[in-house]
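Comments concern the structure below.
All protein chains of the complex are present and in place, except for one that has been dropped.
Then we have chain A:
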Amino acid sequence: MADKGEPAVTPESTDAAVSGVEIQLEGVTKRYPGSAEPAVNDVTMTIPAGQLVVLVGPSGCGKTTTMRMINRLIEPTSGRITIGGEDALELDDVRLRRKIGYAIQQAGLFPHFTVAQNIAVVPGLLGWNKKRIAERVDELMDLVGLDVAQFRDRYPRQLSGGQQQRVGVARALAADPPVLLMDEPFGAVDPITRGNLQDELLRLQADLGKTIVFVTHDFDEAVKLGDRIAVLGEASTIQQYDTPEAILANPANDMVAGFVGAGASLKQLTLLRVRDVDYPDLALTADAGESPSELRTRMARAGATYALLVDRRRRPQRWVHVRNLSSATSLANIGRSVGDTVSTQSTLQDALEAILAEGGRAVVTGTRGEYVGMIDIETVTGVLAQLREEHEAAGTDGAGDTGDGAGGRAAAGDGVGPAGGAGAAADPGAGAS
């Protein structure tokens, strides 16, 4: 059971190259003149290098203020902040900010600059030469999944909310800062785009290993993204600071439990990712250059009725039925477009959504959006069955699991620690779905 629990308990970045640095807050306090209570009171926490730490809490709890003190958009009243061992309060604040990526809600793009100009701002401030900046811009646009030729010279208002947010992330990453601060960056986009952006952030983070401080009021988002979550209460006091699994399995107090909300066990399902399960490489792929007759022969040989058309970078484009091929002269414009796809970083919950939407199976894409396989409903039910078996095994271990969510959680918390707790609490969820 510990083995199976492993991928869920230790998500990303363990094996990625860590380029981030550690951030330490020591007794950080912010008082505004004329108000009796401090906005942020005596926060001490360590944000480990290369981890994505989510600050989550109700509106007005001071989580954004806490984050903004790290790049000194707000000056702390007292306390110490070190970034990679350097005292942030000693440095020139403008220079400090150039070394810290910053992405905010609604992106805050400069509307009078093109996409490329927006991304180029920080490298420009750092005095890079034109050629290096241009190369970096192309690299970043590619990294966040924006086609360079298509989007380079567009203005922000010509982009969708999701695309703007991608540019915002690219701009924050432009000078390759070790630390990234993100203030509800996906708060203003629709839920579907939001899910995609979250997946891409995880994918990026798996490659880059930055230290990311991410502020949100959405606990589900925190669970999905965080290596660790700090649940904050009034005046930014830390209620619990632990892995998502540990917080879901064993909330430290009533405030955390209230914030986690109902269905904590179900939420744990969202901690399993597509790359943690075996998905088969079922689809027959073809690129648009292939002739329809060749493809038809290949499909006949493979016994396939559908083929997946991919572009030059193997990104899935369209489904072609064998019927479509008889009359077609080229593969360029036939078939129907691929709808929802699932990245290897997506949670099983998202995968399930996509599978249902796509009618039984969904395309799985890799780190650059390329086709890597298919996931279908059997794959997911297989995983669910497996979880249920583990649950039964855990039950016979005598963990006192009554099947009741709260009882299960309490027992796990008292007994075997976070790993065991995660497993035990996941089980009712698996049963319920």
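Keep this in mind: contacts are C-beta pairs under 8 Å (C-beta built on N, C-alpha and C of every residue); 3 or more make two chains touch, one makes a residue touch a chain; residues count from 1.
The criterion applied here is as follows: contacts and distances are computed from a predicted model.
> The hidden chain: which UniProt name fits, "ABC transporter permease", "RNA polymerase sigma factor", "Regulator of SigK" or "Cytochrome c biogenesis protein ResB"?
From the listed options "ABC transporter permease", "RNA polymerase sigma factor", "Regulator of SigK" or "Cytochrome c biogenesis protein ResB", the omitted chain resolves to "ABC transporter permease".
> Pick from A:V122, A:V189 or A:V383: which residue touches the chain that isn't shown?
Result: among the candidates, A:V122 touches the missing chain.
> For a quick check of understanding: of A:R98, A:K224 or A:R318, which residue touches the chain that isn't displayed?
A:R98
> Even though one chain is hidden, which residues of chain A still touch it in the full complex?
71, 73, 94-102, 104-114, 121-122, 125, 155-157, 168, 171-172, 181
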